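For this depiction, one protein chain was excluded, whereas all remaining protein chains were kept in their positions.
Going in written order, the chains are labelled A and B, and every chain counts its residues from 1.
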Amino acid sequence: MDVLVSSTIEAFHLLFSGDAEIWEIVGISFRVSTLAIMAAVPPALIIAFFLAYGNFFGRRFLISLFNTFLSVPAVVIGLTLFILLSRQGPMGDFKLLFTQTAMGIGQFLLCLPILVCMAHVSLQSADRAAWETARTLGAGPIRAFFTVLYEIRFGLMAALLAGYGRIISEVGASMMLGGNIAHYTRNIPTAIALETSKGAFAEGIALGLVLLFLAFLLNALLQYVQGRGSINP
Amino acid sequence: MLPKVFLLLLGFFVTTPISADDSLLRLATTTSTANSGLMDYLLPRFTEETSIEVHLIAVGTGKALRLGREGDVDVVLVHARAAEDAFVNAGHGVNRADVMYNDFIIVGPESDPADVARSGSVAEVLQKIFDKSAPFISRGDDSGTHKRELLLWQIAGRSPAGSWYREVGQGMGKTLQIANEIDAYTMTDRGTWLAYQAKLEIKLLFQGDPPLINPYGIIAVNPERQQHVNYQGAIKLIKWITSPAAQKMIGQFKVRNQQLFVPSVENKD
Partner (left out) sequence: MIDALQLNLSRLSKKYGRNVVLDNLKFDIASHECVLLTGENGAGKTTLLRIISGLEKPEHCEISFNAAPAGSWRKLRKRLLKSVMYLHQQPYMLSGSLRRNLEYAARLNAAIVDQESSVDRALEWAGLEALQFQSAASLSGGQKQRVALARARLRDPQILLLDEPTANLDSESRERTMQMLYEFRDTGTAIVIVSHDPEVFSDLTTRRIHLHDRQTSPADGPGSEVIDLDKVRQSQQQ
């Protein structure tokens, strides 16, 4: 108990005394995860759209597949990509292993299934008539697509927050693909793992607090968004 | 549709600037080395002098050598002499050099049920633990430390097994914490011990026997096997880290006022 209390006090001190290293780690986390989710959103929406409105062979299979990907442990994604990106792997020539890009790709693959599944559920719960109304009013397919997205924006926001929540706190894949290189691929979760293994609990807790605060912020935002959604369906 | 999206995405990632040239060196080292803080103390000086930025990747010894073999890093700094020699003999690495050494120690509960504190050698320590079936925590993760522990059991002429011998498959810090929680003995490197000591109730019980010496070697990845590696950078680092100035720095590096590593190269000034 003493350790927890003293570490927490020290953690607050570290955070608010402006420890540059901690804030650099926080910055890397945000940068990589934000880029990854930004890259994942467009393909996820397109896939979800085809899964919801498409009528092609294998649609149900694909839906189950994406649902299955939801429960794949991050380390498995990490290991698979590690093998692919390693110099001896098929994509070794891109020299991506142990870069922020590799971490980004890992996080991209981790949040893609969440985005696809949650967007798909939102699209399914949205009235098919939304799409048809846009089309009958003269909207082309792309315009109608964006109209439907606007109609389900609250559900999409929830998907975005859930996806972001997963990748910002994920340690396994980031550790394997980024290598936890200081000032480069050391993000919040890998730094926590490192500080813990070094016995530097205060640093670990300080970073944990940042994550906790972030999770709280995301959840509060989610509550707010969902609240709005229920008032104005 | 999907492949197109994937390619587009790949393009997006690949075009993001990544510095992968001669001014970047990738060093794989063991977790214990990185965790001690020694590298954070040495490498900025190297970068200052050579303008080569070093990306430090901290993994277990086995993984570090594997990364070297696969060409995912340019240079490795590890502590597992037998594995290092095998690595060089197989042609994966060249220009191996001794850098420094530290030592392993035996820690355990203050009550010392197996009475290991008054032993003449580490072999005797392990024999006593074995005979008493006193709880012992093994890393069990194929790390350099784990390999050394197994070697020491061999020297002691005992093959540990039974409920008192627990392989936890965790890093050194975790292993120490587990030993602390269940009042068990374990073997640790001195660096991790110094970092954790204050938070633990177990005590240092035995040290100083030559088999506990833990030498560190640095090896460049063979550029004939892996054409793309930054061999020039690796050689520069090897030369630098074995230079009198760097060796002196290693000797001066202290954690909690204790010297952690002993430089391997004789210092003549």
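Keep in mind that, in the parts below, a contact is a pair of C-beta atoms (placed from the backbone, for glycine too) under 8 Å apart; a residue touches a chain by one contact, two chains touch by 3 or more.
Everything quoted here is computed from the prediction, not taken from an experiment.
Within the full complex, the chain left out of the display contacts the shown chains A. Although one chain is not drawn, the whole complex shows that of A:Met38, A:Val72, A:Leu137 or A:Leu212 it is A:Leu137 that touches it. Residues of chain A in contact with the chain left out of this view: 127, 129-130, 132-139, 143, 147, 150-151, 232-233.
Convention: only the chains that are shown with their structure count from here on.
The mean-CA centres of chain A and chain B are about 33 angstrom from one another, to the nearest whole unit. Chain A contributes residues 3, 35, 39, 42-43, 46-47, 50, 86-88, 92, 94-101, 104-105, 108, 179-182, 184, 194, 196-201 to its touches with chain B in the complex. The residues of chain B lying in touch with chain A in their complex are 1-2, 5-6, 9, 12-14, 16, 18, 20, 26, 31, 35, 40, 55-59, 70-73, 171-174, 192, 195-196, 199, 226, 228.
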